[in-house]
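This report refers to the structure that appears directly beneath it.
In this view, the complex is presented without one of its protein chains, the others remaining in place.
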Amino acid sequence: MDMGDARQIIAQRAAREINDGMIVNLGIGIPSLVPDYLDPSLNVFFQAENGILGMGPTPKQNADGNLSNAAGYPVTLLKGGSYFDSAVAFGMIRRGCVDVSILGALQVSAAGDLANWIVPGKRVPGVGGAMELAYGAKNLIALMTHCEKDGQPKIVEKCTLPVTTYHCVKKIITDLAVFSIVGGTLRLDELMPGATLPEVQEKTGAKFILVNSVR
Amino acid sequence: MDMGDARQIIAQRAAREINDGMIVNLGIGIPSLVPDYLDPSLNVFFQAENGILGMGPTPKQNADGNLSNAAGYPVTLLKGGSYFDSAVAFGMIRRGCVDVSILGALQVSAAGDLANWIVPGKRVPGVGGAMELAYGAKNLIALMTHCEKDGQPKIVEKCTLPVTTYHCVKKIITDLAVFSIVGGTLRLDELMPGATLPEVQEKTGAKFILVNSVR
Amino acid sequence: MPSFNKVTDLSTIRPLFFDGMTLLFGGFGGVGSPPGLVDCLIESGVKNVHLVGNDAGFPWIGMGKFICLERATSLIASHIGSNPIAGELMNQGKLQVEFSPQGILVERIRSGGVGLNGFLTEIGMGTKLEYNKPRVKIGEKEFMYEAPITGDVSIVYAKKADTFGNLVFDKTARNTNPYVAMAGKITIVEADEIVEMGELNPEEIIVPGIYVKHIVPSKGYNWKWIWEMPDKSSRNAPPAK
Partner (left out) sequence: MPSFNKVTDLSTIRPLFFDGMTLLFGGFGGVGSPPGLVDCLIESGVKNVHLVGNDAGFPWIGMGKFICLERATSLIASHIGSNPIAGELMNQGKLQVEFSPQGILVERIRSGGVGLNGFLTEIGMGTKLEYNKPRVKIGEKEFMYEAPITGDVSIVYAKKADTFGNLVFDKTARNTNPYVAMAGKITIVEADEIVEMGELNPEEIIVPGIYVKHIVPSKGYNWKWIWEMPDKSSRNAPPAK
């Protein structure tokens, strides 16, 4: 499975976490692929940090530089959507108005610590709105490929990268498995199609428990 | 001179403190009479705490309950005026966007301490926006009759009523005189028509210095 | 979009009020206070309510109507001068009043509504209104700490709402309503007009519907303003209803 397929598979599984009537915030990277897999019969409002609620799909034509998501790419506005300023956008986020926030991750620890803002000396994207989303969202789902390109596991006992927020991730979806973090304990909930338990055990850098249905 | 006349005379003198291009906030009581004496050729915007900038005169008819000043009385909106919420209104006030704030007072001390929010056991209006206005306005003018009905001076060495804000009043206008507070010192700038220096000295409860022009 | 439709009627709202709740209310001197929701609150029979709002209204206007029934235990407000009965209840020890500078109060409600943990200010320091609020030293400078305020229930008056709860206000009836809407665990809106999603200009929406739980249609103000009364003393003005 190449990286592109892995990303699509993760996004497809993540889409199943979104229910009717939800307010959803999507990070950049893999999370931005999630809407492609969403059941179109659901009423869902996507929110973004720059100041928009009710984002619709990328416009087919006449893209407008002043109507964009938090990554700066053009979007549209659904009926009932609204524009507001960034302070109001983050007010919603911190206040807990976002039902689920789906973020890309560099590492997640068994306790739910999220690292996704910096690789010292290599990549400096900056933290953006991730800290507030991790703080305020009712449910925080981290998406990432299961391992680095060199095979290093991204699910770890303790993050080696600088942490964005401690104890915030509730669910991890990778190309191999779905984990929950419940009461500070990492739990394997599902194997992704084609993955096996020994493979997941080998490629995960932290201890986890199993739900009964997984074997 | 009866009380009504005194209030009008004070308001008329206070109107002379307002220059072209100013942003002005008026408190309730005597300050609300000031616009009647304003040179109509001046461009002045009145601001109010509930959330309006550019208030025009009381409407002659069709008064609107939803278009009012901070005292709840109907006003109109001038061209270029705007509506906003109360947090924005006070943001302007604290930030120093109001050029002059003209407030009613119960007592003012020689050091510029303002008391205008409570007479314990008697009158409980509450502080309203006076503390923020005293904090933020570039210039704070206190208007009051020179003495209580029983003859007690309202300009005092030290306020006996609970203080709204310390060291905030820059100018005091009464029916007898105009004072400035400069560098913590009370200074008599003008006698109002008909008032004499001995009368003002007798009816003022604090020491003051004289500008040369007053004798 | 049925899952985003929040329009209901007062029979759904009444049971949401409960004894001992903290109730935030929008409005400034009654202007922008929701008349139908105040009556619904009165009819609900709840007592021992902790109120937070700009002021005590007038005895027959806004939250003043409820305060006069002696079913509020406490009130955080910037003034109660327009409601002499509130002053009497305070002096009799029947209503505990905490005065706050007006702009500080709306910022405290905002701080709660945007999920922050309060703010620092110099305003009110050294006065009676400092109460026992903590002082905080930052570097060499000392400030007063103002805690965030949130409510169990918030009631708000809007000019227009769409069915999702996007709100537009009318002139100075906006006042504290946007922040009261943000700071309630359950925010209930009374709206003069309710329209379909997509009918409000998305640029002019003041409160996005994300904050709103329930919307009820309004019949408008059911009181006379003080400037409409023959006797303009708030003491003697008779209830309008």
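Letters A, B and C name the chains as they come in the text, with residue numbers starting at 1 for each one.
In this text, a residue touches a chain if its C-beta (ideal position, glycine included) is under 8 Å from a C-beta of that chain, and two chains touch if they have at least 3 such contacts.
Being a predicted model, the structure only gives us computed values, none of them experimental.
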{"item": "Partner chains on view for the chain not depicted", "value": "A, B, C"}
{"item": "Residue, one of B:K60, B:R95 or B:K122, that touches the chain absent here", "value": "B:R95"}
{"item": "Candidates A:P35, A:G51 or A:G80 - the one touching the absent chain", "value": "A:G51"}
{"item": "Interface with the unshown chain - residue positions in chain A", "value": "48-52, 63-68, 70-74, 77, 83-87, 89-91, 93-94, 117-118, 121, 123-132, 135, 162-166"}
{"item": "For chain B, residues in touch with the removed chain", "value": "20-21, 23, 43, 45, 47, 53-54, 77, 79-84, 87-88, 90-97, 135-136"}
{"item": "Interface residues of chain C (partner: the chain not displayed)", "value": "107, 111, 114, 116-122, 134, 136, 138-139, 143, 145, 147, 168-169, 171, 201-204"}
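Just so it is clear, only the chains that are shown with their structure count from here on.
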{"item": "Those chains which touch chain C and also touch chain B", "value": "none"}
{"item": "Whole-Å separation of chain centres (CA-atom averages), chain A against chain B", "value": "56"}
{"item": "Rounded Å distance, chain A centre to chain C centre (Cα mean)", "value": "37"}
{"item": "Shared interface positions of chain C, touching two or more other chains", "value": "none"}
{"item": "Touching two or more other chains - residue numbers and ranges from chain B", "value": "none"}
